[in-house]
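First the structure, which I've put down as structure tokens, then a few questions once you've had a look.
Just one protein chain is left out here, and the rest sit where they should.
When the chains are written out, they are named A and B in that same order, and each has its own residue count from 1.
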Amino acid sequence: MRNTHQEPSPDDGLDVSGLPGGARSALEAVLMVLDQPASATDLAAGLNLTVDAVELLLLELQREYDGYTVKAPDMEIAREAGFTSSPRGFELRNVAGGWRIYSRAEFADIVGAFVLEGQTARLTQAALETLAVIAYRQPVSRARVSAIRGVNVDSVVRTLTQRGLIEDSGTDPESGAVLYRTTSYFLERMGIGSVAELPQISPHLPGLEGIEEFYDAGRM
Amino acid sequence: MRNTHQEPSPDDGLDVSGLPGGARSALEAVLMVLDQPASATDLAAGLNLTVDAVELLLLELQREYDGYTVKAPDMEIAREAGFTSSPRGFELRNVAGGWRIYSRAEFADIVGAFVLEGQTARLTQAALETLAVIAYRQPVSRARVSAIRGVNVDSVVRTLTQRGLIEDSGTDPESGAVLYRTTSYFLERMGIGSVAELPQISPHLPGLEGIEEFYDAGRM
Partner (left out) sequence: MTAESATPLAQGGQQADADDGGTPPEVRKSGFEVRKSGFEVRLANFTGPFDLLLALISKHQLDITEVALATVTDEFIKYIRNLQQLEEEWALDEASEFLVIAATLLDLKAARLLPAGEVEDDEDIALLEARDLLFARLLQYKAFKQVAALMDTTLELESRRYPRQVALEEHFAAMLPELVWKYTPQQFAALAEAAVKPKTPEPTEVGLAHLHGSPVSVREQAELIGLRLQQGKPLSFRALIADAESTLMVVARFLALLELFRDQVVAFNQLAPLGDLTVRWTAPGAGWSSDHLSEEYEEQP
């Protein structure tokens, strides 16, 4: 993934607007080779376009794939010409801070039969609960997760790490305990841009604003 | 990839025509995530359509991606409605009997620059360790390598495959998981004639069997 963000320069030689389909198709071509979500900034740098322009194109493509015909001032005429506004078999999504092409969920059963690899088994109840605690309390030590769940979570944490859903995020300066956080793969799997988009836990925790202090008061 | 070719049967229950966008979108969904080219026969079996119907749809999609608007009886009207017939950034190619979506050749420079940006000539430590595990445990599935290394290795395995150091060596008869082995290019880079020439590592590392069991038992 590129880290250098450069403004488009006229000397660069790369000018996507002269190509068939212009910048829009060029962007589409790049989306085709991604194997992980790419940010608008990265895409802009690669296409020699401004971030704003790329973001506009991305939204345009997203709408188009969803079945809304872009730049069709008159849908009546369009329909007469035989254009239907049905969604494509794929969609463009903004997840985990980047854009990526996905097959549309409606076709999961059919697509799933072709894609054996990468299909992941469902998480166990224990794994889900541990993942939830880590997601909402990160960075957090295993001991803290154990205290919240009331059971030892060592092996579940190991499995979640193997599956790439959580990772080591350093050690607690005081206790020296390893702290865990969720990964960007977790965000991808959840289809969200950041952990801030996780559903609010407060409605599920009526009147428990003080729980943190209770915990941190040193009762393990 | 499915290997069984079955004729569509009415009892099957899968009816792509009822899905949004119908058979065309369903086919598109499959093509978008297919890693290896798939034959019309395989696609037909997966979609529960006849081979003829799939071939027709494939050609239709191919033309559409190339910028020829399908089912637009009057291009004049279409153009007036704001539809341009520019090609998409991707194309559907029939290579050696198999169909796959590629980025369009015209954008090769842009795509190439994007892909190569940030690529290094060195393997990361994670890639090296994963390669080492595969070399000594081949043929081995990604899940198993993950279990041994304790982290998700999906993207690293992709890099190693891209680098030609490892390759697909069939699937595990039990789990159906893809197994990986090292390539002759790997041997070449190591300067050895076969994997048997790799220096021995302690054959009875304590707990190795345990790892295997842990993995098998801990599948979640």
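Heads up, the rule we're going with is that a contact is a pair of C-beta atoms (placed from the backbone, for glycine too) under 8 Å apart; a residue touches a chain by one contact, two chains touch by 3 or more.
If you're wondering where the values come from, they're calculated on a predicted model, not measured in any experiment.
Only one residue from A:Leu27, A:Ala40 or A:Ile148 touches the chain missing from this view: A:Ile148. Of the listed residues B:Val33, B:Leu47 or B:Val178, the one in contact with the hidden chain in the full complex is B:Val33. Although one chain is not displayed, chain A still touches it through residues 31-35, 90-91, 93, 100-105, 108, 111-112, 115, 118-120, 122-123, 125-126, 128-129, 131-133, 135-136, 141-143, 146-152, 154, 172, 174-178, 188-191, 198-199, 201, 204-206, 208, 210-211, 214, 219-220.
Contact between chain B and the unshown chain involves residues 32-35, 100-103, 108, 111-112, 115-116, 119-123, 128-130, 132-133, 135-137, 148-150, 158, 161-165, 189-192, 197-202, 205-208, 210-211.
Keep in mind that, in the parts below, only the chains that are shown with their structure count from here on.
Annotation: 20 Å between the Cα-based centres of chain A and chain B. Residue ranges on chain B touching chain A, taken from their complex, read 1-2, 14, 16, 19-22, 24-34, 38, 42, 46-47, 67, 69-75, 77-78, 80-84, 86-90, 101-104, 106-107, 109-111, 113-115, 117-118, 146-147, 150-152, 154-155, 158, 171, 176-178, 218-220.
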